[in-house]
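Could you have a look at this structure, given as structure tokens, before my questions?
The other protein chains are all here in position, but one chain of the complex has been omitted.
Now for chain A:
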Amino acid sequence: MNRKVVKQDLDSRIFDALNVSLLFIFTVIIVVPLWNVIISSFSSGRALAEGGFIFWSKEFSLENYRAVFQDQSIWQSFFISVSKTFIGVVTHVFFCAMVGYGLSKRYIRGRKLYVALGVITMFFSGGMIPTYLLIKSLGLLNSFWVYIIPALFSYYDVVILMNFFRNVPDSLEESAKIDGAGDWRVFLKIFIPLSMPAMATIAMFNGVGQWNDFMTTKLYITDQALYPLQMKLYEIIVQSQTQSMQNVGGSAVIETTTKGVQLATIVITTLPIVAMYPVLQRYFISGMMMGAVKE
């Protein structure tokens, strides 16, 4: 018996050791490139061109960031990005929750038809050109609302929320109604607080999507004042790429390289989203779980 315990211990110790070392390798694989991106973004153009460093830059420089931030309109873009993400997420979550709440009620008439129609949209979409024509006829071209209104509704999110709401016992709704609560009160005071994990998950997904999206801008916006951060930085990158081509006259002093500007851009755009992650993470995990179980 004694031997058995020792053997088990040895087994699990080997398992642990293996586990830890594999996870360590895995972490290193993820962390080293990230770290490299960060320190490279703080390197001078010359050090970057020469290359050959992994953990510490040869020459510290803020030039890459200066190149990105020297364009004053970047703050305007930052404002657009933040507001479109914030307004977009809040309205999206609220709108999807309302629809999901409605569709979760078995007594709704025509519920099956709505669900079926919704499912069709999950498989088919109009395509780029028809969508453009639609947006155009709605008068959304060159309007801030093109970021919000078309992104208001996602059937995927509705399905997740619908399933979540269905898990809430019917009796809860009944007792609330007996106590005199109306549909709005039941929805706002009971269902929404109970489904925070699902809401947070969808907010997270949608927020990352809104933050990173630049196709909407590319297609529907020509007014520079409405450019979000992503589009602005995309412009800065392509312009830095062609700078050497256009400056045919040739300048001897170039502090930044295209790569440096790209790396600085990556850091700038990723930072806010990374900062949001820990805040929402605890909801996120349980939300994923709940969404995964379907009735």
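The rule is short, and it goes like this: contacts are C-beta pairs under 8 Å (C-beta built on N, C-alpha and C of every residue); 3 or more make two chains touch, one makes a residue touch a chain; residues count from 1.
The rule we apply is simple: contacts and distances are computed from a predicted model.
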{"item": "UniProt protein name of the chain not shown, from \"Acyl carrier protein\", \"Type I-E CRISPR-associated protein Cse2/CasB\", \"3-oxoadipate--succinyl-CoA transferase\" or \"Sugar ABC transporter substrate-binding protein\"", "value": "\"Sugar ABC transporter substrate-binding protein\""}
{"item": "Candidates A:T27, A:T121 or A:Q239 - the one touching the absent chain", "value": "A:Q239"}
{"item": "Residue in contact with the excluded chain [from A:T121, A:Q224 or A:Q281]", "value": "A:Q224"}
{"item": "Chain not shown: contacting residue from A:I54, A:A116 or A:M196", "value": "A:A116"}
{"item": "Residue in contact with the excluded chain [from A:L10, A:V32 or A:M128]", "value": "A:M128"}
{"item": "Contact footprint on chain A, counting only the chain that is left out", "value": "48-51, 112-113, 116-117, 128-130, 132-133, 136, 218-219, 222, 224, 234-235, 238-239, 241-254, 257-259"}
